[in-house]
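Here it is: the structure, laid out below.
Only one protein chain is missing from this complex, and each of the others stays in its spot.
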Amino acid sequence: MRLWLKKFFLRNGIVLSLYMLLVTFIWIVVMFVLPQIFMFDFSFRFNWTQIDPSKIGSPEDIYTLQHYKFLLFGSPNNPDPLNIVDVTVFGRTILAAIFVTLFDVILCYPVAYYLAHVAKGSITRLMMLSLVVPFWINELLRAFAFRILFGEEGTINNILLFLGVLNQPIDFVRENIALYTGLGYAYILLMIFPIYNAVESLDRNQIEAARDLGSPWWRIHWRVVIPFAKPGITSGCTMVFMLSAGALALPQIIGGPSSLWFTQIIYQWFNTGSNWPRGSAYAVSLMVICVILVLLIMKIFKVKFGEIGR
Amino acid sequence: MSADVTLENITVKFDDFTAVNNTDITIKGGEFFSFLGPSGCGKTTLLRVISGFQEPSQGRVLIGGNDMTGIGPNKRPTALIFQNLALFPLMTVWENIAFSLEVKGVSKTKCRKRAEELLELVAMPGQGDKMVNELSGGQRQRVAVARALAAEPEVLLLDEPLSALDLKLRQHMRTELREIQQRAGITFIYITHDQGEALTMSDRVAVMREGVIEQVEEGTKVYDKPVTAFVASFVGENNAFHGTVSNILAAKIVVSTDSGVLEASPAEGSSLKVGDKAIVFARPEAMSFVKRRNLVKNVINTEVVHQEFEGHFWHLILQGVNGLKIKMSQINDGTTEVFEEGKKIKVQIDPKLAVVLPSGPLAAE
Partner (left out) sequence: MSSAKFLRLVTSSYIILFFAYLFGPLIVMSITAFNSAAFPRLSPWDCFSTEWFGVLVNDARMMGGFKNSLIIGISVVFVSVPMGLAGALMLGQLSNRVRPVFYTVTISTILVPGVVLGISTLIFWDRMGMMFNAGYDSIFYDGIVLTIIGQSTFISAYTMLVFISRLQRFDPVLEEAALDLGATNIQTFRKILLPFLKPAIGSAAVLAFLASFENYNTTVFTIVSESTLTTVLASKVRYGINPSISALAVIIIGLTITAALIHEVLKRREQAREIALKKEGQVGNVKTLSRTAFRKPVTLMVLLIFVAGLSTVWMARAYDVNQCKIEVSEEKRKKQEELSKKRLLEMQKRLESQEAASANGSDSKSSKTAPGTDQYGSIFAPTNLEGQVESTEDQKENSKTPKNQYQNIFAPTNLEGQVESIEEKTEASKTPKNQYQNIFAPVNLEGQVKSEKE
């Protein structure tokens, strides 16, 4: 370590070395790691700010598991064996995020392949560009667009009614169809780019060779292209899964009234519930489960973390 | 201004791998000094030690008598011409050349003027406004030299600067570099794996193998009087006859080889003893046809494989005992006969020109 520092300073000079060390320290430690630790710590404390602010830091300010218990079992006088509302919302959020991820993989893989190996030159560039644009439109505006589309008086219902496919408008929002398509839509780019990057580096000759051997196209994809694109697919899945599990705006705006997203519950604890420690506990739980799932996926598909985000 | 460079006991290790081992050498001020060696022998590493990019694991560098330990590359009186030239692609030619002045705070007009002078020196007047990528290979090379000279170094270090050029241009640049060196009068330390380059340009040559310097001498000495088997085989072409020392005479050593008993001169300070494994090196031009029938000393039996004509030389590729490949060169004086393949001929080795060296690793073909 000391040797490394000596080399580092020798190579970069004092000013640049200090800039690099200081700034990365502030970023990683002060802005990221410490807040996470504080949040973790906070989730084990009583909600003193609401009960009695003067008790903060006093001997009574001890650790407690009450918030995690609440997530699992509800309030002490809850007759049910579990906190049914929160636990189901939690489970449903995770499942729905997985569903959205799968939807995106299936939707995006052909497009990524098309961009990498079928489309040519400036058309590819133009398509890439058109992929980027919707991604940078405000998340809320995207949600709003989906509300216009999927509302009961929305464009899709109108079209379907007009075509005579339906004689009664469908409540897409209540059925969560709006939410899933909206979430899928939001993270298309994050799925396409990693897959594209992976697929693009595949040697075309390899595909040609497989084709010469008489493999049908689906077999070529299954045996050659997909295994090759695995790191990209996993990377895309990781990002889409994490982001959709942690989404807030879309569920708030186009989520069905009966189906909360877990982040909404967290939001409620912070906002209307005024119970930050409990909100923190919920946030920590969400993060831990998500990270475990992602690590599991990476383990199953044997992909290293360093390959993500490329 | 020129300064001498002294390497004291320099060793460079990368983890377990020793790239340069225990090197001691003094390069005189104003000298054109070359390091010659095969790829990967540690030449660049040594140069980086001198210019300050590589901290030696052991030993120290003195330039003009000053210890350079702990002094950064930007404070040393050296300028390095990189193996790939490393011209700044986002700058014009003159900005490249004047970079060392610019960072010293010299005014723009003065920078420009000096750049023009240097462009003149490297025979590229008026080309300062071009971008680097608009230059030919040879021109880039010259810009790199001009840029290095602009820093007014006392020692100029050149890392195989000509390796990317074609043969014609390379030969041209050799003479030009040599001229520039004489005009500028500064110490040149030149790295190459091309022995022709080293021999034609340098005052002295150091031959390196696997991080060790095997010989330091003038080019002619290195060629005529190699001190190790590696130097003998690496510099110029040489025929090697492996054997054992059978007798030591006043100015000659007798070695019995598969091809017969051969006499040759010992190297300077030779410590060979009877019974030692040794190699007799005979250059192609040290061989001749046996003129007198009765002569048997230093004669080997061969068979013609191939004969090549190269202007003022005839080259004969011969096969000796046990399939040993032998090359022989004859000056084309118009009398050389043309041999058919498979003809058996006797060849004589000149004991004054052949040299006996202790057995050791040879340069790879």
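Annotations
In order of appearance the chains are A and B, and numbering begins at 1 in each one.
FYI, a contact is a pair of C-beta atoms (placed from the backbone, for glycine too) under 8 Å apart; a residue touches a chain by one contact, two chains touch by 3 or more.
This one's a predicted model, so the numbers in the text were calculated from it and none came from an experiment.
Contact with the chain not shown here comes from a single listed residue; of A:V89, A:A229 or A:M242, that residue is A:M242.
Of the candidate positions A:L16, A:L95, A:A209 or A:I292, contact with the hidden chain is made by A:L16. Residue positions on subunit A in contact with the hidden chain: 4, 8, 11-13, 15-16, 19-21, 23-24, 26-28, 31-36, 38-39, 42, 56, 107, 110-111, 114, 118, 120-123, 125-127, 129-134, 136-149, 151-155, 158, 161-162, 168-169, 171, 185, 188, 217, 238-239, 242-243, 245-249, 252-253, 263, 266-267, 270, 276, 279-280, 283-284, 286-287, 290, 294, 304-306, 308-309, in rising order. By the touch rule set out above, subunit B reaches the unshown chain at residues 51, 53, 72-75, 78-80, 82, 84, 86-90, 99-100, 102-104, 131-137, 147-148, 150-151.
As a working rule, only the chains that are shown with their structure count from here on.
With centres set at the average Cα position, the gap from subunit A to subunit B is 61 Å.
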